[in-house]
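All protein chains but one are shown in place.
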Amino acid sequence: MTAGLRPQVVTSRFGMPESWTLRAYLQSDGYKGLRKALTMSPEEVHKATLDSSILGRGGAGFDAGRKWGMLRKAEPVYLVVNGDESEPATFKDHALIEADPHQLIEGALICAYAIHAARVFIYIRGEMALGLERVQAALNEAYEYGAVGADIFGSGFSVDIVVHPGAGAYICGDETALLESLEGKRGFPRIKPPNYPAAIGVYGAPTVVNNVETLSNLAFIMRNGSEAFHALGEGASRGTKVMALSGHVRRPGNYELVFADTTFRDLIFDPALGGGLRDDRELKFFIPGGASAPWFGPEHLDVPLANEKIAEAGSMAGSGAVTVMDVTACPVRSAWRLSRFFHRESCGQCTPCREGSGWVDKVMRRLEDGNGRESDLDLLMDICDNISPGVHWPPAQTTICPLGPSIPSSVAWGIRMFRDDFLEHVRLGHCPFPPDRLRTSLAHA
Amino acid sequence: MPDNPPTVNITVDGRPVAARAGELLIAAAERAGIYIPRFCYHPRMDPVGMCRMCLVELKGPRGYSLQPACYFPVAEGMEVLTESPAVKKAQDGVLEFLLINHPLDCPVCDKGGECPLQDQTLAYGPGETRFIEEKRHWDKPVPISPLVLIDRERCIQCARCTRFAEEVAGEAGIDFAGRGDTTEVANYPGEPYSSNFSGNVVQICPVGALLAKPYRFRARPWDLEQVETTCTMCALGCRVVAQSSADEVVRFLGVDSDPVNWGWLCDKGRFLHEALNSPRRLSEPLVRQAAGSRNGLGDGSGEGGTELVAGSWSEALSAVTASLSGASGARVGVIGGARLPNEDAYVWSKLARSVIGTNNIDAQLGDGLPAGLVAGLPRATIDEACGAALVLLAAPDLKEELPVLYLRLRHAARQGALKLVELSPVATGLTELCSKSLRYRPGEIAAVARALCSGGPVTSDVAGISQAEVEAARGLIAGAVVGGTGEAGTSAPADPVPGSKVVVVLGRPSLAESPAGVSQAALALAGLPGVAFLPALRRSNVHGAIDFGLDPGLLPGRVGLQEGKEWFEHHWGAVPSEPGLSTLAMLDRAAAGRMDVLILLGADPVSDCPDKELACRALERARFVVAIDAFETASTAYADVVLPAAIYTERHGSFTNIEGRVSWLGQKVTPPGTARPDWMIAVDIASRLGRDLGAGSIGGIWAEIRRVSSLHAGIDQEFLMSSRGRDGVVAAARATLAPAEVAPLDPMAAHGIMSAELHPMPPQAVVAMKALPVNGERLSIGGGTGARGATSESSGEAFPAPAAPRPLGLADLEAAGSTGLPAPAARPVSSASPPAGHSLRLVARRTMWDAGTLVQESPSVNGLHPQLAVSVHPDDLARLQVSPAQAANAEVATKALRLTSRKGSLVAPAVADPRVLPGTAVVPFNLPGGGAGGLVDAAADWTEVTAEVVEVTGGQ
Partner (left out) sequence: MPHLTEDNLERARSLVALYPDKRSALIPILHLVQEQDGYVSPEGIHDAAELLGLTPAEVRGTASFYDMFHLEPVGKYVVAVCTNIACMLAGAYELLEHIEESLGTHPGGTTDDGAFTLEDAECLALCGNAPCVTVNWRYFGDMTPERWDSLAEDLRAGRLEGEVPPHGTLCRVRRSVGLVASGGAGAPASPVTAIDVTTSRTTPAAQSTVLPEGGGGS
């Protein structure tokens, strides 16, 4: 068996017929974790979460139990589930939401119980229409079943859950922007300090924001105990991680792997996982943790899939999105496309991000078009430096949220790793990679 | 603004800085003289930390990092670097980013030359651009309102304007739209950003993105001359800078006066400079002649009627003095004076009393409150009101009448510490922020006030307000009296009135109710422990007029006629003992043919007196009418002589606001033609009557005022003219005032003002001032209360016998008599249900834009007034035989109502408004095309109107 594939903590119901229904859920240990939790005190549930040392799966990798412990002592307290997944090449929450909405609801209830939440809001990316339908349908079932609402399973604990749709803005994945959005406003991230959600969250109340995958782990932890969870992985990275693999691999998809059991090489080449590169081409580079992550080359293939190992190697695990490029991929075009993403998704508050992202996009586009100059590389590096001084990893931040400092990653590491490819564009006056001409649609970029 | 002493020690660039707890780093550094560049930060609004221009290095557990100074409150031991290489690079970077998409059209931009973006680029920015891509494009200036345009290419997305609209003014008519680098500031398409405060967004815009239509392309900053002065458009006394080009005032900018306007202005105060430059300004005297006689066309028989024709000053003044010398003092009346600066008010009081021999002198036109009441009630300052636990609003809609007071109270209420309770027959701009808003039946406010203050149980409805509501309001007041703290809020006064936890803002909630009810209400409320009052009289320097003796019952210094007679006889030679008449009484007399001379001192009773019909009859029947004004008005049409006056910005002097705050009026331009200050006209009239008023200059007049008015004895005119006197001095029996803290003006809050000339003394004033005893640095009023003036060293001389009278106090009010309080309501106040049939009680409310002369003479604003309409409750409309379906529908406006009162009638479109109290009809007071003014029965407690539906075709 391929290393890291067992046990399945959050994807165990994937592929099960109608896995999203209460019937299927109850047939596979559904709501047992919640029932167990309700026999414990909220403090004990919190303790178990701390003991499991589960890190947040939304990107920042903050210890969930510790986060709950940081809540300002005030009432009411809210739990907000971050299901806004929009990070390029990240598609694991989408799958968890559609395939196993009850698992998410159960996890949210366990958390709500532990933190004495007055209400739970599940914020789901608006574009995920089916996901919204599945979660709302599951929630309706769960209410009827007595798992949500007043006096849950006769325990005396009551809490309501509200499903809240987003409306299309990547920045609302940032927890403070998400809270603004939940309050019916433009998704402007809030300044931290002082607006840490645990202190000043939604409606000014102390709030826990956790990612869908993070919460989806809780039923397992409750059912099997924190030791069982903690036994998986090593160091700070415990349990499993759903890796979203995309790009030039034979078998793109979500793979749930035990932390630290496998390496990027396994993920990309194992026949049970990525299955190697398409057409057996050579690997050129890969992005280990989403659009903001510095790029890795073939020399990083043996880095283990564990948050701190990836950080040591100079990038980040992020939300677990790995995108693979073979030798036919143009690094300039890839970097441009990611710059364009940040340009389109910048909320517009901070000058360096609002203006810098557009500038980088335009210069990168010119380079990809073959209209660049050699001096553009220095210019780009200096623009990046003005957005995130030093252009190092982890990045320095001069903006309100981390989107700004994410802009330089692809551009700067692209230039650092593939300077020759950049210069080749300048020399040739067009892109040296197939297809070598810009598609008409790019004119509308 | 927090006024707490500096207690937090931080280090900025290696220098120890003492900061105030809770203060933002950017502000603390600035007070210490370290300027951190910024764009989005505004000291009077919540920080947003968006522009990132204020990045400084802040030492944290992991070393220094760049953080926005505008968002970080100081903390003990904080270490900050504002000039490090990292900071410089960040500033360069931000400026470069801001400029890449900026059109750089400075040569054709109004802001060019006074633009923070331009200035900071020069000071901190990179030399040349590295941006060769195509810039962002937007349609060039598009209007967002009739007064404001936006050029989005210049916008730097700092959110100052959107924050002002939403946070400060409470009118989110503009907001950000779009996202990222296509974020724009936008109104809703087709719905203009209509606000009484829209000009502020132009002033606080750090680039030339928001443009004021009246100023656009009018001048370049380097052509402008400027003077700091006080706005006289209402009685709040906002500090402004008047800027002129080629001897014309082209712009007003708000100055950040901490106790008053915080840099804000209303659009009326900001944009009425157009009227000052109107071609219809009176520039020479007019004298009534037989029609055609002057140009020789007439036959001189007068049969063709008469007309006002231009004449010389000597001719005009001769006519005036001729009319006066033949008249007995009792048959002469002086109406108006609220437009006059303090000094002019004083001289006119002296002229009327000691030369003409009458106490018939009243600056209020029947639309105010008894001056004795205003003068005698314990007075609060604006800061004290904002810092109180509870403010009781028994006043008109402040958003329309004292607009910046609305902003201040709104801010205090939004901070959460101040509670508002409102007594008003109609909703106002502050209603939504009120903890309780009591809609009493017009005319019955006194009953409500008594119910709120009495200890006994409430057993029934009061003036149409349910028992429960009254009890709830009483609970709020009781809670404030017990639990309140004078220090609540952010603007705790330096010296709070001991126990002043409740402040009453007192004015006329509706002009169709007699002032008697409000007066009775005030006396009842005065019984609350520690209560203080902030009068909400709106007309210009009406408080100066009251404090300097333009009132039948008051002599200068808030002194009662009887109490002060001896003292002022000593100083003035004579003061008649016969009590004077109020404006309404004078008009009544005149209408009965018993007035020989009426002098309209900048007054237009035909437009402004609540009883318009009476005013017309009176002016018609008066034997001789003199009008001193800047424009021909509805009233000057009745005048025999019209004298042109120099007004605001054309002459200097001082002003008194609702708090009693005396501040300086600067001169910037020359008056048109031979128009001159009112005090000079008084001096001339006196001298033609063979008397010397002893007034030769503003400085000389002030010196005399300091001698005779104990209220003003400690106020040093030179101080008022200095930058330290920017905030003025409160003349009050109880307040002790230190000189204003001289905080540097925030150039980003009021850019363009930095270089304001603060010493606008015309040469003759300087000479006059030199003759004054000057007190060096002794600027504050000594402690103590009423008798303070008598011992004041600052006046430089002891008061000669007789003893100086003391200003009125609450005790005097209770004794009534000399205070001119009207008698209690003549007819018993009915507590019955609303009038039956089609009879409604009239509510007359003022709107900021109205038919006022200055508004009409300012082309940019004279169409901004609301359409004349009668608002009634849908049930009442239904009763008036409109079908309920129609009544629920605002389209009913195609129907019109005819309202008829004892005084007149009015036809106007009807609007069904569920927020209007059933049984009332709400009508704007004075709009082009008419208003409630023609209906009001000033003699009655309230005005009853009968309403009937009339069909109209084609609008009205």
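Read from first to last, the chains carry the letters A and B; within each, the first residue is number 1.
Criterion: a residue touches a chain if its C-beta (ideal position, glycine included) is under 8 Å from a C-beta of that chain, and two chains touch if they have at least 3 such contacts.
On a predicted model such as this, the values are computed, not experimentally measured, just so you know.
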| item | value |
| --- | --- |
| Touching the absent chain when the full complex is considered, from A:S181, A:T214 or A:S237 | A:S181 |
| Candidates A:E87, A:E213 or A:D361 - the one touching the absent chain | A:E87 |
| Residue touching the undisplayed chain, where the options are A:R119, A:K192 or A:H230 | A:R119 |
| Among B:G173, B:G237, B:G714 or B:P805, residue touching the chain not depicted | B:G173 |
| Chain not shown: contacting residue from A:A48, A:I200, A:A329 or A:V411 | A:A329 |
| In chain B, positions touching the absent partner | 166, 171-179, 186-189, 191, 193, 889 |
| Chain A residues touching the omitted chain (full complex) | 1, 5, 8, 11, 14-15, 18-21, 76, 85-91, 93-100, 118-119, 125-134, 136-137, 139-140, 143-144, 149-150, 158-160, 162-170, 181-187, 203, 244-248, 251-256, 272-273, 287, 291, 321, 323, 325, 329, 333-334, 337-338, 341, 344-345, 347, 435, 439-445 |
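Operating definition for what follows: only the chains that are shown with their structure count from here on.
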| item | value |
| --- | --- |
| Rounded Å distance, chain A centre to chain B centre (Cα mean) | 56 |
| Touch list for chain B against partner chain A, complex | 48-53, 55, 65-66, 68, 71, 86, 89-90, 92-94, 96-98, 100-101, 130-131, 133-134, 136, 156-157, 176, 178-183 |
| Residues of chain A touching chain B in the complex | 169, 186, 191, 343-352, 354-359, 362-363, 366, 379, 385-387, 389, 396-400 |
